[in-house]
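I'd like to ask some things about the structure below.
Partial view: only certain chains, each at its native spot in the assembly.
Chain naming follows the written order as A and B, and within any one chain the residues start at number 1.
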Amino acid sequence: DEMRLFAKEMVEREVERHAADGLGIVDYALWSGGARVVKHSEPFTAGGKAGFFGTKGRGSVHSNAQKVLEPSFGEPGQCFALQGSSGFVEIKLRSGIVVQAVTLEHVAKSVAYDRSSAPKDCQVIGWYDGPDDDASMRAQRIMHLVDFTYDLDKPNAQTFTVDTSNTDQQLVNMVRLSCSSNHGSSTLTCLYRFRVHGFEPGSPSAITLQT
Amino acid sequence: DEMRLFAKEMVEREVERHAADGLGIVDYALWSGGARVVKHSEPFTAGGKAGFFGTKGRGSVHSNAQKVLEPSFGEPGQCFALQGSSGFVEIKLRSGIVVQAVTLEHVAKSVAYDRSSAPKDCQVIGWYDGPDDDASMRAQRIMHLVDFTYDLDKPNAQTFTVDTSNTDQQLVNMVRLSCSSNHGSSTLTCLYRFRVHGFEPGSPSAITLQT
């Protein structure tokens, strides 16, 4: 009977966690929470349209970019494809937070057509972007958050902890995920989902924005 | 071995229930089943657009209103936000039914930024709206279905049973969910998902409409 109770509680807990956006951890990079991709490296465009984005400025964000900030049913194709074996996305978080961890998720092995486009060696940096900041102010504030390697042999959602003693508990409302290599494709690197975890110091504005 | 069989069957049952629109209970207020929000209190609109809907008549339904009738991945933001600490939605069900229960679902605690916008004290009324009915006929038919309090300490989908001895098994094709309070926000009240459960007496028209 004790065993049955243990099994029942574990099943309910795991299903509940899955039902809560997959992981059951607050994500400040979530599109429906107000986060946005504001910049990225050149997107992969099948059919000869590569380079289409090269002539556009900072405002040109590909329509697929928001897939990086959205949940899916775990099926292949629900990703943002960047050209070549490396690339980056810059994300404006829903609010300023102290970053404690990030999660990178690729399509699961069981349903993937090919996983050579999965990111491998990545770095995450962050900073606080104020309304009146110029470029030199931004540069001063950039913090290194975490380096990680995405491992194809582990579960497909992989969480990496930030050493918060280094970041000195500083607020960040912008993060940049840069991947310098992938798992073999020379053509494209696919980003399925990137999440940013942490906490926001209580503030009236944070409460006003919540939905 | 008996224990393994028990565990296996329980897991499969729970995952199957989750895969069936989360609860595994028929929902007559489901958007993809044909139900629609037809009226609601003033929506919350960030950025100074509050009041935008005030000048419009019955036909003006906010584009976010259908989120109340749709499933999601459990992430924050997949809701319809009403202005202030109270509000209502009126829903035309997919067909006339005898209402046996309703379910109100808010975002799960584990992924929420803030839950002060969750509804608290709510009431559900229902009536049957015929094609040629005028206002006085409608008023006569209004039935009180259930009063409930949404509890932040319980699982996020909470089902409340209608005392069907009171409603005398009458058919209803319209319901109104009114929440007179929320869990603390003075700014907005968020409705994530509302479901209406019951049964439809067998009829040729019900069968024709099914998909």
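Heads up, the rule we're going with is that contacts are C-beta pairs under 8 Å (C-beta built on N, C-alpha and C of every residue); 3 or more make two chains touch, one makes a residue touch a chain.
Note that this is a predicted model, so its numbers are computed, not measured.
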The full assembly in this file, of which 2 identical chains are displayed, is built from a number of copies equal to 3
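We take it that only the chains that are shown with their structure count from here on.
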CA centroids of chain A and chain B: separation to the nearest Å works out as 32
The chain B residues in contact with chain A across the complex are 3, 6-7, 10-11, 14-15, 18, 22, 44, 46, 73-79, 81, 108, 110-114, 116-117, 155, 185, 187-188, 190
Counting only contacts in the complex, chain A reaches chain B at residues 3-4, 7-8, 11-12, 15-27, 30-34, 71-72, 94-95, 200, 206-211
